[in-house]
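The following block contains the structure, expressed as structure tokens.
Yeah, one chain of the complex is gone here, protein chain that is, but the others are all in their spots.
Each chain gets a letter, A and B, in the order it is written, and its residues are counted from 1.
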Amino acid sequence: MSYQILGNDYFRKDGIGKVTGREVYASDVTLPRMWHARVLRSPHAHARIKSIDARAAQELGAVVLTYADVPHLKYNERIVSIPPHLYRDRTVLADKARHVGEAVAAVAAPTEQLAEKALRALQVEWEILPHYTDPLAAQRADAEPIHDSYILNGQEIPVENNVAVTRVVQVGDIEEGFAQADHIFEREFVTSRIYHAQMETKSCVCDPAPDGSITVYPTTQSIHNVRQLLGEIFSIPLHKVNVKRVAIGGTFGSSIQMNSIIPICVALALKAKRPVKLVSTREEDMYDHVRYQTKLKLKIGVTREGKITAGHMQALADIGGHNIQAYALLSVLAGWTASLYNYPNLKFEGKAVYTNKTPSCALQGFGNPQATFAAESLMDEIATELDWDPIEFKLKNYVGLGGTFWGQGPSVQSIVRSDGVPQLLHDGAQKIGWRARPKPGTQTGRYRHGIGMARGFHTSGAGAPKPGEVIDYSGAFIKINEDGSVDIVHAMMDHGGGTLEAIAKIVAEELGVPIERVGISPADTLTTVYDVVTHATRGVYAGGGAAHKAAVKVKQQIFDYASRILGLQADSLMIEPDYELMQGVIYCPNFPERRITLGALAKQLQVNSWGTLAAVESLRQVNCPPAYVTYFIDLTVDTETGQVTTNRAAIGSDCGTVVNPAMAIGQLEGGLSKGMGYALVEDNQWDAQTGQLTSKGFWIDGKTPAISEAPFVENIITHFANTYEPSGPFGAKGIGEAATNPCAAAYANALYNALDIRFTELPITAEKILSALAAQDERASRASDYLENKVVAVMQAAE
Amino acid sequence: MDKKTIHLTLNGEAREWRVYPNELLLNTLREQEFLTGTKYGCGIGECGACTVHVNGAPRLACLTLALACEGADILTIEGLARDGKLDAVQEAFLGQSAFQCGFCTSDMIMMTRALLNENPQPTETQVRDYLRGNLCRCTGYASIVRAALDAAEMERQETA
Partner (left out) sequence: MLPTNTHILYPEFDYHAPTTLYEVTELLAQYGDSARVMAGGTDLLVQMKMERRQPSQVISLMHVNALQGISQNGSLDIGATTSIQEIHRRLPQLYALAEACNGFSSIQIMYMATLGGNLCNASPASDSAPPLLTYDARVTLKSKTAERVLPLERFFLGPGKTAMQPDELLAQISIPAPLPHSGSAFIKISRVVADISQVCAAARLTREGNTIRDARIALGSVAPTPVRAAGAERDLIGETFSPALAEKIGKQAAQEISPISDVRATREYRQQVAAVIVRDALLRAWERAQ
């Protein structure tokens, strides 16, 4: 397939703003009469508020909010799940602190200095309660309840043993499946609680008007969901809630939900009756969200012929102080597991437990990096133990073309119709030198070299033939201006990966207009139709799909009107970009002299008072095709310091048609940096005594990888599969989250290859490597025990 | 605590500021001059988001008192393009799409500019060394390195 515009690189439309420092992010918005806000956050992990004395703060001239001043409606901040699955457990300000850093009061004042002063003048009387940083302790029968109840579907549901939600999913019968197996493998994998570390801390400006309407400039991945929630919480009709799209300085999932500072900022502005700005400090932001920490016990049965017969996953998620999306998390953990490999019999048992720590939410991949780390580590081990090449083993068992794919849990299923996995594995293996990789256990000496591989995917959106538990559709409005240029009015947020850029290209391609004449309009909730949220790798596939649908409509109008003017059948017409005229030109191949530019046509429509060429469309995709990704990592371990150097990485992506080549490569390179951080260094610890972050708000203690941790440019090899997704706009599907999902497992497998040691706990730090090497030495020296202990896995012949 | 008056040059223009002793350069730039291209990322020197040039050297505006800038020559991202023409570094970042969300872009560009001022033909190792204190969560840094090397090449050809 060849395209005029897709697949080419252009200067990004948001580029000039970004390279000149003029792009406006929420934290940059300044309005006349604007006040500054600060939030009082709990120093205690679990404490009831007995009283707050605000008099001194008010005397300083500040506006103060406490629980008593805000609506008491319990809400769930992530209205992506359908209403029956929204677990509502929080209010705008808390009446009880459930984690250190929980917002319990807020102030606004003319300057930040004064706001800070007022904040310090607030007198809070606390009743300290026992707190739990460990999910096992939180579940004990005598544990203090973190939440007494939550609201689900209008019902108040009591919480028992601090368990937020459980979920069991079964396919077939695992007892039978394991009975058919010749070998059974089982391991427990532990993942870490990393911070999103997006560069911009979450921010919001709210501008209230005298008629009761509000205009909000928030950090968000969905302006429409923020609008609807604000309308509900503050009882404002939606036509009076306008949420504006401003650039986001990274979110990585932390603003899929309406983040917690937005309603606080709105409440302050409503009370102060003037614009209020609330910008989180870095430390506050660190106390607001992390990736789900999980313990995953995975058991897999296989036949002598290398066919999987059964899988059993038991998942424990430590969700922290609030349930943002734990039900959905358990669903997708089941879904990712079921979609990675063909399990004729599968059982998933998930449990999500409250603890007094920072609440968890999606972080690039939503449970997928966790599930893929477990599955791809264990599959590598199974293949190795059964003497298979891990690539061959994968090809035999993975869910590919024609298979059933669970996009977001059991309720979102569709059939795989494009699959580049065989090509990616083949190409990646060649690029990295897979066949020449060392044999585990053969190296001695200080520096040891290893190559590891893993495969994964992410869903392109959450569409499916049946309505599921997840809302998924987009809308777009496209109009042709009177000079032939095009406006796209689309509510989608762009994380920076170039989603809006891709949408513009798709529209330009369909309409046959030079990309330079296609504009992306500023967006707000008053002037756009609904788009659910930029998450789940759905931007191009679903958001681009909606824009494509509208463009097809507009193109039909173009041909209908042009046929009147040119005196030719509409069906005989074509449109193509003319780069000299910088216009789309409508013509008929049989009558080349009968042509009209799109600008002339649109102008003629105006002169004749015929109307505007425009269409608005919504689209729910009925599929959620897998965006496959493969990782090959080549690394060196210094066995004396435990430090790991990434020598090379080959990252393969099957995103269907590559709409934005430079940006697709950028997604993969970014995925490597974050995946490597997750695999090797990033972590967050909570002090069990105080419930505080041990990093004390120092970013460096979370260890976000910098440029020094990245491989040299020519050693990051990116490659793409040649596939075409029949259900996507021009054959495109997603890439974003897929780009990082299998990375940690590829590192773990490469470390195994180098050291003959299986690591099952993230991050695999230098310290863990040294102590594992010491344990290995000890085992080797106890020669009699050697055979028994060498196979660390619990591997047993089935009856 | 009283405001004091200082004089300085900002993006080539003379300026008079009245600032409190505890005012940070970052906040003066963003809130008094409305130059919001210089960003707050951490406030304690860990991310590089607030990088500006003071008397030609890269400095963190979050750890600089505004008062300490008496007589200084300050350059921010907004002052880099001259007479409507982008600096070669900006041009190269644009050409390489060396940004995603763009929140680190100002600091990456200011750092790259400082590097090329010191060392017009850096190697990749030198680029990595110079940008090591500037975090980017989006790009994985590869496109930024490509852009820095591109900018050096563009300037070499210009002067050749």
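Please note the rule applied: a residue touches a chain if its C-beta (ideal position, glycine included) is under 8 Å from a C-beta of that chain, and two chains touch if they have at least 3 such contacts.
Just so it is clear, the model here is predicted, and its values are computed rather than measured.
J.: Which of A:91, A:643 or A:776 touches the chain that is not shown?
T.: A:643
J.: In the full complex, which of A:301, A:497, A:697 or A:742 touches the chain missing from this view?
T.: A:697
J.: Among the options A:28, A:419, A:472 or A:709, which residue touches the chain absent from this view?
T.: Checking the options A:28, A:419, A:472 or A:709, the one contacting the hidden chain is A:709.
J.: Taking the full complex into account, find the residue in A:4, A:30, A:113 or A:776 that is in contact with the omitted chain.
T.: A:113
J.: Could you list which residues of chain A touch the chain missing from the display?
T.: Touching the chain left out of view, chain A contributes residues 38, 40-43, 100-101, 112-113, 116, 119-120, 122, 124, 279, 281-284, 287, 640-643, 681, 685, 692, 694-697, 700-701, 703-706, 708-709, 765-767, 770-771.
J.: Could you please point out the chain B residues that touch the chain left off the display?
T.: Against the missing chain, chain B presents residues 1, 4, 20-24, 26-27, 40, 42-46, 48, 51, 57-60, 63-65, 67-68, 70, 111, 114, 129-134.
In this section, only the chains that are shown with their structure count from here on.
J.: Provide the C-alpha centroid distance between chain A and chain B, rounded to the nearest whole angstrom.
T.: 30
J.: Enumerate the contact residues on chain B facing chain A in the complex.
T.: Chain B reaches chain A through residues 27, 30-31, 34-44, 46-47, 49, 76-78, 80-81, 86, 90, 93-97, 99-106, 109, 124, 128-129, 131-146.
J.: Can you tell me which positions in chain A touch chain B when the two form their complex?
T.: So the residues of chain A touching chain B come out as 9, 11-12, 14-25, 27-28, 30, 112, 196-201, 247-250, 252, 279, 281-282, 495-498, 662-663, 665-666, 668-674, 698-700, 704, 706-708, 710, 712-713, 716.
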